[in-house]
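Every protein chain of the complex appears in place save one, which is left out.
Each chain gets a letter, A, B and C, in the order it is written, and its residues are counted from 1.
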Amino acid sequence: MKELQRTDRLLIATGVFILILVIGLLTIKRPYLEYSRDLLSSARDAQNPSMTVYPNDVAALLGQGSKVLLVDVRSEYDFARGHLDNALQIPKIDLLTKKNVEMFRDAVKEHRTIVLYGKDQLDVTAPAMLLRDLGIGDVKVIAGGYEAARKALSGEQADPEEYNAEKAAYNYSEMAKAPPADASAPTNLAPEIVMPVKKAKGKAEGGC
Amino acid sequence: MKPKDSVKPYFNPYFGGILLGGLLLLTFFLTGRGLGASGAAKSTVVATVDKVAPKYAEENHYLGQFLSDDKHPMNDWLVFEVIGVLAGAFLSGALAGRLTFKVEHSPKITSRRRLIFAAIGGLLFGIGSQLGRGCTSGAALTGMAALSLAGFVTMIFIFGTGYVAAYFFRKNWI
Amino acid sequence: MGPLIPQDIINPAWSNAIAVLIGMGFGFILESCGFSSSRKLAGVFYGYDFVVLRVFFTAAVTAAVGIFFFNYMGWLDARMLYINPYYINGAIVGGIVMGLGFITGGYCPGTSYCAAAIGKIDAIVFSVFMMVGILLFSLVYPLIENFYNASSKGPVLIYEALGMSPAVFLAIFVVIALVAFIVTSRIEKKVKKVEY
Partner (left out) sequence: MKKAYIFLSILMVIIAISLLILPRYQKESEVLPDELLAHIADPSRYLTTDKVAEMMISQDPSLLLIDTRDSIQYREYHLPGAFLVPVADITSEKYNDLLNQDGKVIVFYSNGDLAAEQAWVLSKRMGLNEIYVMKDGLNRWMETIIRPEKPAETASSKELDLYQFRLGASSYFGGGNTVAVTTSTAAQPVVFQKKEKKGAKEGGC
């Protein structure tokens, strides 16, 4: 194979290819956002109760002053109408801007606790989970949201169970077995079940 | 054959491979898809049939799916790519002094036989490339580079069949 | 960053011009490697010239390794690349028919264009009859439509099918290529030279 005799150009081409890869690997920037926790441990830890602050404990939390970084994820409007003292308003979509991530990381370095709250616990469940998965410390959330915290601060004592959103409020199986409470017209309504037209209405009502 | 000094030697195959791989990488980087060849032949067929018998082209289940009102079948990435292939190969052949009109065949067979077999081979490749949704460059090479299963399977079957059938056609080549 | 055109970093209007340039590179490399000679191509089946295997494997390895590293370095989003869908019937039967076409015709579509461009008459015949073959395929398509569209698996990646991570598969692929290069060089030395 006389073609195989010439290797100078082959070596140059290989060198260029390797050089590109090496340059690429040397200049690689680790993304400033990475999951530090894999899915499995995230799933295992999802329902860790120590990550929830109940309204009664909010006063104690605020008492820690600068040991706590309080973040309000509600809209600017809601924030202006009332918020917890020293809370920082960050809309959910801005939680991962470079500036905020650095701020969170600094807070963790200074051993401050990051606490998120929103209009209810659902509002901050996903953001807190994401921040925890990204390795930004133990991000806690306030159960019951802003209103519950405000009420608790104004002296209204509340049963923590009240704010356990995952507690079954009823005995479902009992309830599902029993007939509708309003027995005024139970049978003649049956044919009206399938009402695709009502879809929009149902949605409009539940628009919250 | 031409006098030895006017014909430049071919590339070192590994050098050519690295160049081709780099080009394929560049193609992926620019367009998100790889190289191809048989797609252009298909576009040409679609365009020709559409010109000659537009009604038939539309009714044909296979050709019809490549026709659309807003785009001419020849206005396709692969068609332009193949125009480039022809130009690039011509350039290379001209620089290396390989431009000649001839039928290349083993000294043991006639030109006629070679052309008949080329025609059969072309026919088979035309059918096979449609069945396999791409040819050696489009399905096998590009598919392998992108690590697609289809690419590897197609490649294995093209060359596997080639080796199995090679014995029966040995007279044509050696 | 990449791929550039699907993400509108390069205006798609340029895509045809880019296609011509890429095609020129493709054609130039194929011709320069000797892919315009059917007897050189057929050598891979008889062991007297493994140029096809060498170029093919080197290119696939280079591109696959390049895509992997580019993806790793964030230059190219591998998830956006086109992966040809896997149809078991199509890939196998198509591969067999193409293999027969390769051994009888001595070209594949890309190489036949190259050879046609430098004046090989057999390659011109091959290209023309390839189009006839496509036409023939469209004529019998209604009969084989079900077969053609059956057993679709979607765009499957080989390392997914084998249950490996891409890096492990790629490493194995590189080693296989290296072994293939060494083995074919040995074979080539033993097989009687063919002049062409």
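Simple rule for what comes next: contacts are C-beta pairs under 8 Å (C-beta built on N, C-alpha and C of every residue); 3 or more make two chains touch, one makes a residue touch a chain.
All of these numbers come straight from a predicted model, not from anything done at the bench.
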Which chains here touch the chain that is missing from view?
-> A, C
Since one chain isn't shown, list which residues of subunit A touch it in the complete complex.
-> 4-5, 7, 10-11, 14, 18, 30-31, 33-35, 38-40, 42-44, 46-47, 91-93, 95-96, 119-122, 125-127, 129-130, 133-134, 144-148, 162, 164-170, 172-183, 185-187, 189-196, 198-199, 201-206, 208
Chain not shown, touching residues in subunit C | 61, 65, 68, 71-72, 78-79, 166-168, 170-172, 174-175, 177-178, 181-182
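One rule holds for everything that comes next: only the chains that are shown with their structure count from here on.
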If you connect every pair of chains that touch, what shape comes out? Choose line, ring, star, complete or other.
-> complete
Innermost chain, taking as reference the mean of every protein Cα atom displayed = C
Distance from the CA centroid of subunit B to that of subunit C, rounded to the nearest Å?
-> 9
Chain-centre distance (mean CA atoms) for subunit A and subunit B, in whole Å, is 53
Find every residue in subunit B that makes contact with two or more other chains and list them.
-> 10-11, 13-14, 18-19, 21-22
What parts of subunit A, by residue number, touch at least two of the other chains?
-> 3, 17
Would you pull the subunit B residues touching subunit C in the complex into a rising list?
-> 10-11, 13-14, 16-35, 37-38, 41-42, 44-45, 48-49, 60-63, 75, 77-78, 80-94, 96, 98-106, 114-115, 117-166, 169-170, 172-174
So, in the complex, the side of subunit B touching subunit A is made of residues 9-15, 18-19, 21-22
Which of the residues in subunit A end up touching subunit C in this complex?
-> 1, 3, 17, 21, 24-25, 27-29, 31
